[in-house]
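Omission of a single protein chain aside, the complex is shown with its protein chains in their original locations.
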Amino acid sequence: MRIAAFRRAHFNAAHRLFNPAWSEEKNQEVFGLCNNPNYHGHNYEVEVKVIGETDPETGYLIDLKDLKQIIYEEVEQRFDHKNLNLDTEAFKNLNPTAEHICFVIWQLLRARLDDRYELVVRLYETPRNYVEYPA
Amino acid sequence: MRIAAFRRAHFNAAHRLFNPAWSEEKNQEVFGLCNNPNYHGHNYEVEVKVIGETDPETGYLIDLKDLKQIIYEEVEQRFDHKNLNLDTEAFKNLNPTAEHICFVIWQLLRARLDDRYELVVRLYETPRNYVEYPA
Amino acid sequence: MRIAAFRRAHFNAAHRLFNPAWSEEKNQEVFGLCNNPNYHGHNYEVEVKVIGETDPETGYLIDLKDLKQIIYEEVEQRFDHKNLNLDTEAFKNLNPTAEHICFVIWQLLRARLDDRYELVVRLYETPRNYVEYPA
Amino acid sequence: MRIAAFRRAHFNAAHRLFNPAWSEEKNQEVFGLCNNPNYHGHNYEVEVKVIGETDPETGYLIDLKDLKQIIYEEVEQRFDHKNLNLDTEAFKNLNPTAEHICFVIWQLLRARLDDRYELVVRLYETPRNYVEYPA
Amino acid sequence: MRIAAFRRAHFNAAHRLFNPAWSEEKNQEVFGLCNNPNYHGHNYEVEVKVIGETDPETGYLIDLKDLKQIIYEEVEQRFDHKNLNLDTEAFKNLNPTAEHICFVIWQLLRARLDDRYELVVRLYETPRNYVEYPA
Partner (left out) sequence: MRIAAFRRAHFNAAHRLFNPAWSEEKNQEVFGLCNNPNYHGHNYEVEVKVIGETDPETGYLIDLKDLKQIIYEEVEQRFDHKNLNLDTEAFKNLNPTAEHICFVIWQLLRARLDDRYELVVRLYETPRNYVEYPA
């Protein structure tokens, strides 16, 4: 029985969007308010979708307590109350757009999940702006 | 014109997770708090997704009043304010995990819907834990 | 890196469901309360999903400020605080069911988006009734 | 034990704001888009707050099933899928602003509730605009 | 500077409404579905409101991490994944209506909070049914 299970988590972080290969003017033109050199921030909301076959003994696709713990270790501990640009390895040299944050989270969780699971990550930057990987 | 239409409903029920083939200790180890022999409960939220071709005369994929009535008869009347383990046929011998409840609801609704419709059911156990069948 | 980005918007509009080829009785029978000749209304919520490859220079799939502006011009300006049946070209001769409104919005946005993007539109008529095109 | 109990309901209606004592220009200037002569509409959400003493035998302030039924009879049956200006007695000669709709609902429910209860009504016109009576 | 601070938490529990002084028939008549002898359940959501003067040194009314911990110890540990009627001291002899649960939570938190704070507790049994003490 192929099914999907979802778990949501969140973290609060600061970030700034810019491309170091560009001039200040070009960064300002492309990223606008998001380019503020003093940073701004968000309540990021993460929806993790795992797909696979239900275990006939437990009736679980995956123990959501385990998934919650993995998300805590890989996402919340790493990013919560951090400045993504300054405080994290992942975004030292990667522009922390929602797209990139979503992809980095997908990679971190992918490395922790058994191969029998497919994985999709949705990241809400605000309730009106969000992304999902893979599409 | 192939489109999807969604209808949401909810029900409040008690349940307990356990596998009768296992010892009490193993049940406790695997299901933890969800194994409480006196039950606990949830406000389950159901999202029913129907996919097919729009009727050119009505402009409807399906009359959502009809879908609402089918969900009422098959899901709400059957499960609302019930103990899933004790009060329902479906879970007399099936562990009422979110995965199994979602699949049972899918079967109940599938039997009531015309073959020209595809069906996907999402079941929220809490706003942070949910499942979807088929994946 | 293939990804999806979402933007939400809303508009408040009046509408009435009916098929001019039918008798008053048949319209009443099929569309019930939604056939009220004096109209009723909704807070429509639109979720626009764009799919494609992230731009390596910006880290964006699409600049959501641009997408917000396109939705404003094509959807909000056209439909907000309007009577869909009387005030809009799109529904002069098309029954404004959620399915049709969703498809019309998809067409309007499709015409404004670059071919490298796929597009999916979800339209909420209420928090419990909604549709998505394409399915 | 003095406590408050709340029940929510909703209705979908069309309306138009205008003052018949004013010129078309003044109405347009004051009410803007809300003055559209062909109407627009909303998903109105009503929160009914009842205050009083808990009954020691039932442990209820008020049976919420009864309150739900009163709201259904007085608010949903009267206003759902209606044009407030054309289809209702209450707004034949009263501008259907959120403030006035809230007050009318308060009066309708007040007449149905026992004197031992205080009553407060909150009306959401959209998730971002709402009113509450009495203040 | 007199201000209010709020913290939300939740717990999932089973319960059954009945008055042991009444006949089965009367219990059924008054409490209806909520009287199911095999229990049903809810995702209870608790909103704790604390009122007082901001501390000039911290700029906090109360450290919400402390409040979160108190709510965890007094409410979540006590009630989460429990059968309120069978597994808790508080409702051994008290009908677990939303009103009573709210009042019990208020008493438990009141005993843990400094006298300089006022306290109001709101308890959501469902998103549409909730209570608040004191009113």
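We just call them A, B, C, D and E in the order they show up, numbering each chain from 1.
Simple rule for what comes next: a contact is a pair of C-beta atoms (placed from the backbone, for glycine too) under 8 Å apart; a residue touches a chain by one contact, two chains touch by 3 or more.
Quick caveat, the model's predicted, so the values are computed rather than measured.
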- prompt: Considering the full assembly, with which of the depicted chains is the omitted chain in contact?
  reply: A, D, E
Query: Among the options D:62, D:84 or D:102, which residue touches the chain absent from this view?
result: D:102
Residues in chain A touching the chain absent from view: 10, 12-15, 33-34, 36, 38-43, 80-83, 86-87, 126-127
- line: Touching the unshown chain, chain D contributes residues 17, 19, 21, 30-32, 94-100, 102-103, 127-135
Absent chain, residues of chain E that touch it: 1-9, 51-52, 54, 57-61, 63-65, 118
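The rule is simple: only the chains that are shown with their structure count from here on.
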Query: Of the pairs B-E, B-C or C-D, which one shares over half of its contact pairs with A-B?
result: B-C
- request: Return the distance between the CA-based centres of chain A and chain D, expressed in whole Å.
  value: 41
- prompt: Distance-wise, how many Å sit between the C-alpha centres of chain B and chain E, to the nearest whole number?
  reply: 28
Query: Distance-wise, how many Å sit between the C-alpha centres of chain B and chain D, to the nearest whole number?
result: 34
Task: Please set out, as single numbers or ranges, the residues of chain A touching at least two other chains.
output: none
